[in-house]
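Heads up: the structure comes next, in structure tokens.
Note that this complex is displayed minus one protein chain, with the remaining chains in position.
== chain A ==
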Amino acid sequence: MENQFPIRQILDGEGNITDNSDELTEDLVKEMYRRMLRARTLDRKSVNLQRQGRIGTYAPFEGQEAAQIGSASAMEDGDWMFPTYRDHAATLTFGHSVTTIMLYWKGRVEGCVPPEGKNIFPPAVPIATQLPHATGAAMAEKRKGSDRVSIAYFGDGATSEGDFHEGLNFASVFKAPVVFFNQNNGYAISVPVEKQMNSKTIAQKAVSYDIEGIRVDGNDVLAVYFETKKAVEKARRGEGPTLIEAVTWRYGAHTTADDPTKYRDQQLSEEKRNQIDPLLRLERYMEKNGFWDEEWKNEVMNVCDREIEQAVEEMEAYPDADINDMFGHVFKEPVWTIEKQRDEYLSFKRGETV
């Protein structure tokens, strides 16, 4: 099966071109690098904020920037994105603000709300539940006669849940314009992929639904970008869903509440950096092709730092969470039980006796 689903790659870890069928321009390479640096800066800052107790538990993605950004860059305004709790690089690229993402981890519901005009669903916390949604939203676009598509993000562990299979099967039966974007980062918390499934690849699971399944080097932002683009365009043409397995790696913990040393060798994880890191390989490529510029990088870095520092300030200056938000959005029209509970609670808080 691994032979039938070879890993597609454009750039290897050394920054060498291994397949030049897609057009690379200096601008594209630099733009992808910029997006990845921005996301990595956000990720590292968030881990620090959690350690300082300024946000709650956080799910880091360092190492997965290429998978998320390459794929999200292939999406257009009006398309739909269904992320998990770890896909901030994807949602950032697609239009979320840094502040929104940070508010989510500060335990604020405002962190779920996408900017006006952007179809970004709140992060799915229960695993794999977003796959059928992506299929349904795509079915809706098809019925409306538009050429909009959905993308659903999920991890290797998610492929064990029934929702994964139901989402793919529906998409296949209804030829829904959806891209199922899997990030195979090797682990579902402590469970390595070899214990999660007996199949050698995730891409091969597409066979049973008679849809296209492809494997891509998830640390190669260019390969991810072009492969996702092809799948998206295929979906736009009405030719149905694709399952993409991006083979990647997350250096750090599952979340900041998790201790990875219990189940894997963190030293080895760090050593992988030099061989596979998505940012390093672009730097090397740029160097080899004569357009790497340390000064440019520092400039980009400074812009990212400033943006993120400002977002932290905004997050911390945010007005206190409004109790009315808890009661006010359960139904469109209020129901008496909730109104009564709210009124009694608010008058209790004001010290009035009821």
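As a convention for this text, a contact is a pair of C-beta atoms (placed from the backbone, for glycine too) under 8 Å apart; a residue touches a chain by one contact, two chains touch by 3 or more; residues count from 1.
Convention: contacts and distances are computed from a predicted model.
**Q** Any idea which of "Alpha-ketoacid dehydrogenase subunit beta", "Cellobiose transport system substrate-binding protein", "Cytochrome c" or "Phosphoribosylformylglycinamidine synthase subunit PurQ" UniProt assigns to the chain that's been left out?
**A** Checked against "Alpha-ketoacid dehydrogenase subunit beta", "Cellobiose transport system substrate-binding protein", "Cytochrome c" or "Phosphoribosylformylglycinamidine synthase subunit PurQ": the hidden chain maps to "Alpha-ketoacid dehydrogenase subunit beta".
**Q** Where the complex has a chain not shown, which of A:G13, A:G157 or A:P278 is the residue touching it?
**A** Reading the full complex, the residue touching the unseen chain is A:G157.
**Q** With the missing chain put back, one of A:H88, A:K106 or A:R148 would touch it. Which one?
**A** Of the candidates A:H88, A:K106 or A:R148, A:K106 is in touch with the missing chain.
**Q** Looking at the full complex, which residue from A:S146, A:N289, A:Q310 or A:Q341 touches the chain that isn't shown here?
**A** A:Q341
**Q** Hey, which chain A residues sit against the chain that's not shown?
**A** For chain A, the residues touching the absent chain are 56-57, 85, 106-109, 111, 125-127, 157-158, 160-163, 188-191, 195-197, 257-258, 262-263, 321, 323, 325-327, 330, 335, 337-338, 341-342, 345, 348, 353-354.
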